[in-house]
Structure formats: C-alpha cells, structure tokens
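Now for subunit A:
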Amino acid sequence: MLDWLLLTLQMLFFPGLVFQFAGAMVFEWIYRVSIASLEGRIGPPWYQPLMDFLKLISKEDILPKSANRWAATLLPVFSMACVFTAGMYVPFAGTVFDSFEGDLVMVVILLSVPSLGYFLNGWATGGSYSLIGANRSLLQYFSYEVPFLTAVAGPAFMAGSWSIIVIKDYQSQFLSLVFLAPLGFLVALVALIGKLKRNPFDIPKAKSEIVAGPLTETSGESLALWHLTLQVQALIGIFLLVNLFLGKVYPGALVNFLFFLGKAVAVQILLGLISVGYARTSIANLTDIGWKVLVPLSLLQFLVLVIVKGLA
Partner candidate 1 sequence: MSRLVIPIGPQHPILKEPISLKVEVEGENITHVDLQIGFVHRGIEKLVESLNWVQAVPLIERICGICSHVHTTTYCQGVEQLAGIEVPKRALYLRTLMCELERIHSHLLWLGIVGRNIGQEAMFMYAWRDRELVMDVMEAFSGGRVSHQANTIGGVRFDPSPAETAAAQKLLAELESKVVALRNIVEHSESFISRTAGMGVMNRDDIRRYGLLGPVARASGVDFDLRRDRPYSVYPELDFKVIVRREGDVWARAMVRVEETMQSIAICHHIINKLPGGAVSVKAPRRVPVGEVISRTEAPRGEVVYYIRSEGGEHPARVKVRTPTLPTLASFPELLQGVSIADMTVIISGADLCIACADR
Partner candidate 2 sequence: MHTLITHLGIPPEAVGTIPPGISSIQLPAEALPDAAQYLLNIDQSAYLSAIIVQEWEMNFELIYLFTGNEDLCLRINLSMETPLIQSICRLTPAASFYEREAQEMFGIHFIGLDNPANLLLPENEHNHPMRQSHPEKEA
C-alpha cells in the first residue's frame, strides 16, 4: 500500500510531473533571459513561461477542417508523456527514481519520440507550411540523431554500462568525461540543439520561411502541450548531458545539488550563446553539418576513447 502511495507521489511530484514542469519553466526562463541579455534586451520576468503556458492552455483549440482532430489532439499528449517518462529516469543531482541496465538507451529513444510526433503533427493538421515543416523536421531528425547516439555511446563505453547512474558514478571516481571527450560533448550539444529545434537549427519551424512549420495550424491546448514538450525535452536533454559528460559528484548533498544545478544552467546558457551567435542554417547545410562534420567527429571521439581505455 505504502509502495503504491510512494510511487504515485514520485510520479506526481518528484521527479515526476510537478518537478519537471517547474524545472522546464525555470530553464525556459533562463534561456530567454540569457538570449535577451546577449541581444541587448532586458528579457521577460521569471513567471513569463508559466504565463504563456496558462494563457495558451485556456484558449480554444482551432483546427482546419481538413485536419485529423484525433491525431492532432493525441500527438502532443503522447509526446509529452514520452519526455516526462524519460525525465523519470535521468538522475537529478545524484538522486534517481529508478535505474536499470540500458536506461540510457530508453531515455534517448523516449527523447526522440516527440520528433516523430512533431512530424506527424505536420501531416495531421494539414496546410502547406505544416507539410513542408514536417518534411524538414524528418530530414533534420536523420541529421542529428546519429551523431547524438554516437556521442552518448562514448561515456557508456568508458563506464562499461548503459545505465546513466553507473556512468555518472564512474566519473566520480576519476574526473568528468568532458575532459576526456570534449568533442563528444560538443557533438552532443549541437545535436541537442537540432533535437530542440532551436536556432540555428530551427529549420522545421523557420518563422521567416514557413511561419511555424508543423505547429502552424495547432492552437490552444495542443500548442501549449507542444511548447511544454519541447521545454521539458530541453530540460531532460540538458540533465542527460550533465550526467553523461559533467557527472562528477561532489561531497555533501547541498554542494552536489548546487554544482549540478550550476552545470545545467551553464549548459543552457551555452545553448543560448550558440543560438544568438549564428544565423539559421539551410536544410542542405544541416545535412552536411550532420553527416560530414558531426558524425566523423563523434566517431573520432569514440576512437580516442577506445584507445584511452585500451591503454588504461
């Protein structure tokens, strides 16, 4: 009985719904403020992401006649469920809900489900902007997913385990893997930008080209859930990178907590920096970057790790 109660509480509060929701809001705010300060603006107040969410969710959901209402309603819910589930298995400052051998693979796959949902949303809601955006998002998916997988395979190989918590503990014994695998970290970071569809890889929803891509015809609750999905995806992606590449644990619960948070915020600000510094790439460029730059780099990094492990 108590087990069930505990499980429900965990799912609802920590590390489940409420925690991830709040985290996503805070991190979204950090992202917006960091971009704003780099662009010479002030940026929104801290509650802005929450207000945006509340406003959208209270609005009417309008769809074109040609849209598939079932798909358009269910896709964001399903995608959101996937990222929230992934979030349950990514350790936060050393504490984790549950872990098993192979949870890294599961998390990576769950994190990529929204990309598929995003693509399907474009087809389900109809409209020419949505269709082009959907095609682009699929093309983009194939460009960043392989490098992302190869990059996160590096730490798993070093630790000899596909469990995030083991990889993290492995780093506590030595040093954070980013020092050994800087290229892998960079590749994973760039691929993460592609995953989150943020500038310079916001090609599927390029505002000045196809308005909002697959989400053009989405409105109200569905749009709110899509935004939330992408924001939680950002949070979990960042936590994952911090665990895999910057996973050194510091003594003392509070110190460790602060360090973890600091690292996550730093990664978020780094993402903002990249976003401000570059113009949007074109889709042809993205495929080039994905397959001619990121994949070779991540393979090279893997090779280096193999040699290092062989020597050690």
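Selection rule: all candidates are chains of the complex that A comes from, given by their letters.
In this section, a contact is a pair of C-beta atoms (placed from the backbone, for glycine too) under 8 Å apart; a residue touches a chain by one contact, two chains touch by 3 or more; residues count from 1.
Worth saying up front: this structure is predicted, and the values here are computed from it rather than measured.
Chemist: Quick check: counting C-beta contacts as defined, which of 1 or 2 touches subunit A in this complex?
Modeler: Answer for subunit A: candidate 1.
Chemist: Provide the residue numbers of subunit A that touch candidate 1 in the complex, in ascending order.
Modeler: Touching candidate 1: residues 35, 38-41, 128-129, 131-132, 135, 199-200, 202-203, 206-211, 276-285 of subunit A.
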